[in-house]
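Sharing a structure here in structure tokens format.
All protein chains but one are shown in place.
Then we have chain A:
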Amino acid sequence: MAQPLVVKKDDDLDEEEYYSPFLGIEKGAVLQEARVFHDPQLDARRCCQVITKLLYLLNQGDTFTKVEATEVFFATTKLFQSKDAGLRRMVYLMIKELSPSADEVIIVTSSLMKDMNSKTDMYRANAIRVLCRIIDSTLLTQIERYLKQAIVDKNPVVASAALVSGIYLLQTSPEVVKRWSNEVQEAVQSRAALVQFHALALLHQIRQNDRLAVSKLVTSLTRGSVRSPLAQCLLIRYTSQVIRESSMNSQGGDRPFFDFLESCLRNKAEMVILEAARAITELNGVTSRELTPAITVLQLFLSSSKPVLRFAAVRTLNKVASTHPLAVTNCNIDMESLISDQNRSIATLAITTLLKTGNESSVDRLMKQMTNFMSDIADEFKIVVVEAIRSLCLKFPLKYRSLMNFLSNILREEGGFEYKKAIVDSIIILIRDIPDAKESGLFHLCEFIEDCEFTYMSTQILHFLGNEGPKTSDPSKYIRYIYNRVILENATVRASAVSTLAKFGALVDSLKPRIFVLLRRCLFDGDDEVRDRATLYLKLLGGEATVGETEKDVNEFLFGSFDIPLVNLETSLQNYEPSEAPFDISSVSLETKSQPLAEKKTTGKKPTGPASALSGPVPTVDASYEKLLSSIPEFAGFGKLFKSSAPVELTEAETEYSVNVVKHIYDGHVVLQYNCTNTIPEQLLEEVVVFVDASEADEFSEVATKSLRSLPYDSPGQTFVAFEKLEGVLATGKFSNILKFIVKEVDPSTGEADDDGVEDEYQLEDLEITSADYMLKVGVSNFRNAWESMDPESERVDEYGLGARESLAEAVSAVIGILGMQPCEGTDVVPSNSRSHTCLLSGVFIGNVKVLVRLSFGLSGPKEVAMKLAVRSDDPEISDKIHEIVANG
């Protein structure tokens, strides 16, 4: 709904009451006012005002319900009897905006068709517009004759109305409008500018799929006299289109129609001049010679008294400066005067253009002008300027001093994070690419971190200082700034500063004693990370007495990248058992394994079993599984992974080989992922694969197997088997599993395996794919709302006798297990001694169908449990399937 206007009294209006027809306007009240349409004695002025309000509401985004729209429509049709010209025009607008339905069109069509033949030109024009907006193809054939006559009507208003309607109808009935080509062609020659413009637009759209026809159109019109400036602009656009599509470009000859574009630069209308200049600058492979006349007229616009022309010119030149900076150089003097333009958009565009085109001698003058300018613009403009300065400095390296001073000055002023980051990034880039700028750049960065409130940037600059500072002529002058961070900043920055100090100590021998003193002070820091880093670096730097290799290792550690995945490091550290042998970081795998695995321990402790399928919600598909499976070529084509089950143990605890399986469910496939662990130190398993017997699962056919190359002791690995099934079918079945491998003996003393191995196999437990595997546990926050928002037509209700059960709770648990759905609102917990219970479940069935289940349990006799099952889902067939699952379960 429209917001009421803020009423503000001006001094001039003290004597008058401030009037706004939209003050506090709301739909209900305006609809009530529309009743004036029914008065026998029409008040034309009043009706106009009401229609204005209705149009205002529609324009502001208010919508009418079907009933409201129908009522307004019928009321509006009453106004056709009015003789007031202004009111009649508003009636036409209203009907067009309301877009009456098919049933209502008939009512108004006769009035409009009568008006279409009226002697009053205004009625004819507007009736044509409205009629073409609301009619269907059948009615269009009836009035086609009148439309063709209207196109060549001597009254420009009528002709334009028909042409504009043709542009609209071309989208819905192109075959009809194309029959009007002759009339439209005649209208293009009209002496009325309004008609010529619309006719040209319509004719081009009629022919736009015929390149030859468009080319002919352009050829004839560029030779003729087009009077309308708007038509001239259209012609320029169509000409540019023809030039782009012309194959003559590749031959390097003169561009066709270029003379026409150039002649438009001398047109009387400013819009034509601008359109032509822009078209020339956007030609493919435009040459400097071709650009010159366009640049010249744009240069004149730069000094125009009209802001819109200055804006248009500088905006165009800004683009040209990116591709042809030399061509824009002549405009630099005019552009510099725009830096102080009161329109900030013009000023910013001027500066960024000058930064692209300026020569070396103008840099200093430009910097002075920009200093005053920066405080007047917003951060997003400033970032544009900073990035332009960066480019300028790389272009003129000798000018780095004044540019660096500029950047450091604005770095000290107020600004947000993004703005400061842009400046810091620019300074860092300049330091890297311009060796002479290193010393002053680093100094400016040091000054900045003395008073920097952004942790990220402080650590970024400290890291950069650590890499670049030791290479400067006097590294010691940076130590003060770095150590100040240790004293004054938060823990993250302090830790970063400690690392930076260590880098100085490693590379600058003369500073090492002082670095040691500072690092020892850090041993008393309040943060663990800071103390640990100080301890580590003191140890590393203190090893100077050892062989030369150590020094290289130290530097590699300090400056090299850490390429071990942290997940693998964490896993190895957790698996490490304290013993005589120290932990060896080189034994950590560099290979990324993104899926979680069930860990097994070799000690006498009993391992924790895998999490129960019923504990804790599983809101969505495990992203790491999806990533793993899509990275395997054999499975990447299976589509979107619907669900991955919890691991199912196929072996007992404390056995030689530990195997669990994860079932990955796709629409048309199932992938079984066997996670294997070898718990015998003296063995190395190779070519590990699971042989799956699917004879009891007829609906599945095996399509792919991926074996495990090598399975060393206590290092989990995966092997996969993929099955195909029909989409949309609830395929279930039992699979027998045999682990097959080649076993090689490992020498405990050397850790080396024998060259030859023995084939062996190991029986695993059977695996079942059940209906529950096709249900994803997805909870809902409010079951009642979700239930009521689903279509009651999809509900299926039935009752079941569950027979003798140990308890009501046991029955509830069993049904939840069969369905595999997520209990909601804690309803899976059955109070003891209950004789009845209601359980609420939710989930997503394969095919992404949302399912809600309401279970009502009751005791129907001694230990006899009865259940009522109500299912709602997005698809009634799925609701039926849920019942089948329960009936069969």
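Methods note: a residue touches a chain if its C-beta (ideal position, glycine included) is under 8 Å from a C-beta of that chain, and two chains touch if they have at least 3 such contacts; residues count from 1.
FYI, contacts and distances are computed from a predicted model.
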{"item": "Undepicted complex member, UniProt protein name, chosen from \"Mesoderm induction early response protein 1\", \"Os09g0251450 protein\", \"Trafficking protein particle complex subunit\" or \"Tubulin delta chain\"", "value": "\"Os09g0251450 protein\""}
{"item": "Identified contact with the non-displayed chain, of A:127, A:312, A:641 or A:802", "value": "A:312"}
{"item": "Contact with the hidden chain (one of A:48, A:491, A:588 or A:704)", "value": "A:48"}
{"item": "Touching residue (missing chain; options A:30, A:112, A:177 or A:201)", "value": "A:201"}
{"item": "Touching the absent chain when the full complex is considered, from A:36, A:113, A:140 or A:167", "value": "A:167"}
{"item": "Which of A:275, A:341 or A:773 contacts the chain that the document leaves out", "value": "A:275"}
{"item": "Residues of chain A in contact with the chain not shown", "value": "5, 13, 16, 18-22, 48-49, 51-52, 55-56, 59, 86, 89-90, 93, 96-97, 129, 160, 164, 167-168, 198, 201, 230, 233-234, 237, 270-271, 274-275, 278, 308-309, 311-312, 315, 319, 322, 345"}
